[in-house]
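Let me begin by handing over the structure; questions about it come next.
In this view, the complex is presented without one of its protein chains, the others remaining in place.
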Amino acid sequence: MNKVVNNIEEAIKDIKDGMTLMFGGFGLCGLPEKGVEALLKSGVKDLTCSSCTAGIDDFGVGLLIQNHQIKKLIASYIGENNDAERRVLSGEFELDLVPQGTIAERARAGGAGIPAFYVPASYGTEAAEGKEVREFDGKMYVMEKAFQADYALVKAWKGDTHGNLIYKATANNLNNPMAMCGKITIAEVEELVQAGELDPHHIHTPGIFVQHIFQGTDYEKRIEFLTLQD
Amino acid sequence: MNKVVNNIEEAIKDIKDGMTLMFGGFGLCGLPEKGVEALLKSGVKDLTCSSCTAGIDDFGVGLLIQNHQIKKLIASYIGENNDAERRVLSGEFELDLVPQGTIAERARAGGAGIPAFYVPASYGTEAAEGKEVREFDGKMYVMEKAFQADYALVKAWKGDTHGNLIYKATANNLNNPMAMCGKITIAEVEELVQAGELDPHHIHTPGIFVQHIFQGTDYEKRIEFLTLQD
Amino acid sequence: MALDKTDIAKRIAQEMKDGYYINLGIGVPTMAANYIPKDINVVIHTENGLLGMGTYPTKDNYDADLVNAGKQTVTALPGASYFDSATSFAMIRGGHIDLTVLGAFEVTDIGDIASWKIPGSRVKGIGGAMDLVAAAKNIIVAMTHTNRKGEPKLVKHCTLPLTGLQCVKMIVTDLAVIKVTDKGFKLLERAPGVSVEEIVEKTAAPLIIEGEIPEMKI
Partner (left out) sequence: MALDKTDIAKRIAQEMKDGYYINLGIGVPTMAANYIPKDINVVIHTENGLLGMGTYPTKDNYDADLVNAGKQTVTALPGASYFDSATSFAMIRGGHIDLTVLGAFEVTDIGDIASWKIPGSRVKGIGGAMDLVAAAKNIIVAMTHTNRKGEPKLVKHCTLPLTGLQCVKMIVTDLAVIKVTDKGFKLLERAPGVSVEEIVEKTAAPLIIEGEIPEMKI
């Protein structure tokens, strides 16, 4: 049950053109930095990706758009990335905007063997166009389908050799749901320990959802808006 | 944001005949003992309840059946309770048997604003009778609806004045999903601390799902099958 | 005189009640956290995964892993909890948030809201807004009464893409506090020195006006 790989290159070596990839992180918070870096170098293309946002112009998942590797992005918000915005307007890639909670739930559902579910979010809006709607107890809902992902790339604070993950503060966000839905989930962690060193009560993502794990180094952990008290 | 009540009697005082109540616990493990005790004394009746099991003949949720307080029980298994079995065969109360994972997911869905979802479990069996079925990607699924509960009664290891809960080992089980779906959730804990004493990374049930909390005493924590190494 | 952003935030804070779980959108709504009445306890939810959001950090204690929904560095208060986005939006969709405050481009007198997209303009996205308006019990919009061109933002029908239907309960603008009732917009309060006539003129839907309309107390 040792899931440790030596580095990100080893973990992503079977990612192929045209695959579907899911990214943990909310903007740059909890971003799998090493995964994005390595995918940029690998040149793999025609990817369908899902991520909460597209990061910012020069950091995050959006770099894969800039590098022409993504053909379709399912995201909830790209507002902090002007480059991605230009490219979507020019038709360079397809953007499928989905409510943020719906992304999280579709990812969890994909990992939980739930093919579809109903949510109130987006009913009556253009984000629900083409989707089935249905009434339950007098209220209207939209049917959403589970994500299916060839790979999920997530980033945690601590991890162990069994793939158990612990996130720091708000850096969990989409990492846990995305980890659940990857056919293969690659976890990069700031600190990798032996199985048994993490308290089983404190695990956020049980190792069963993780196939490859490695300790990344030199995390930049860039902050989008450093906001301090007056 | 102080949710502390003095005792279970105060917490359950507004539970009325005919209400829908959900119980955490798996058999006797993680059972809200004080809640069951107090409901027995209160005499409230015609309850619709959901619980993973009916406990054993002389301990657990089944005592409410014995005491003629439950008109319908949604459970996955009553095999350890001979008394409940007799009473269901004699038509004394209605038993709705549901797969265990479906109970957990229906509870979570009820708390998560998801009115319905699809699962593969029970397709083609009598447990799916009367339920909608649907094909997704060539496989058949059953539509399951979310639980709606007037009250949920759950039991945790540690809790704080904001209602945050931490469970011990496998005593989480249905406690967290049931806590999510209670319109009012009553949490009994073995140790109650001030807000700020629990590490926010370690919380299993965030306080937003809990309305009343108190520290119980003299937990019996009976074991169904004490099984030791040879 | 029209309220400034700070005053709008202060007026919104008056809607907070003891024991509330509150989600504050980016901008003016977030500012309302600075004016929570001293005599109540509320918990601020930020949908990226935190209950119990505190103030902005100091230069000595900020953490890249601790941000709010606007991706700003924040702190956590005693009693806080962290969780993933699936659980966070379960709280929202499940109706566990007592009060949601967000900005908008347009609001109609049945409570429809447009807040996420201006066609032909920038592509930003949806974020958590559609989840929030679809499920929160109590939704207050904080916005200017008119747009940059001076056109009313309180309207009969949204011209911009919708965020949600029949969900807004109250609007706090720089000119007025308006409730969305079964019968349409009802004027509750006016900004100090702003006349009822000015509010009527700058509102593109009928306004129910009953009796003397008091000035807001900021």
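Read from first to last, the chains carry the letters A, B and C; within each, the first residue is number 1.
The rule is short, and it goes like this: a residue touches a chain if its C-beta (ideal position, glycine included) is under 8 Å from a C-beta of that chain, and two chains touch if they have at least 3 such contacts.
Only a predicted model underlies this, so the values are computations on that prediction, with no experimental measurement involved.
One chain is not displayed; in the complete assembly it touches the shown chains A, B. From the options A:A54, A:I114 or A:I186, the residue with contact to the unseen chain in the full assembly is A:I114. Residue B:A171 is the one among B:A171, B:A195 or B:V210 that touches the chain missing from this view.
Interface with the hidden chain, as seen from chain A, comprises residues 1-2, 108, 110-114, 160-162, 164, 180-181, 194-196, 200-201, 203, 206-209.
Contact between chain B and the absent chain runs through residues 26-30, 52-53, 75-80, 85, 88-89, 95, 97-105, 107-108, 119-127, 157, 167-177, 204, 221-229.
In the analysis below, only the chains that are shown with their structure count from here on.
Within the contact network of the assembly, the step distance from chain A to chain B comes to 1.
With chains reduced to the mean position of their C-alpha atoms, the one farthest from chain A is B. Here the two chains linked by the largest count of contacting C-beta pairs are A-C. Each chain gets one centre point, the mean of its Cα atoms, and the points for chain B and chain C are 36 Å apart.
Counting only residues that touch two or more partner chains, chain A has 105, 119-120, 167-169. Among the residues of chain C, those in touch with two or more other chains are 50, 76, 82-83, 89, 92-93, 135.
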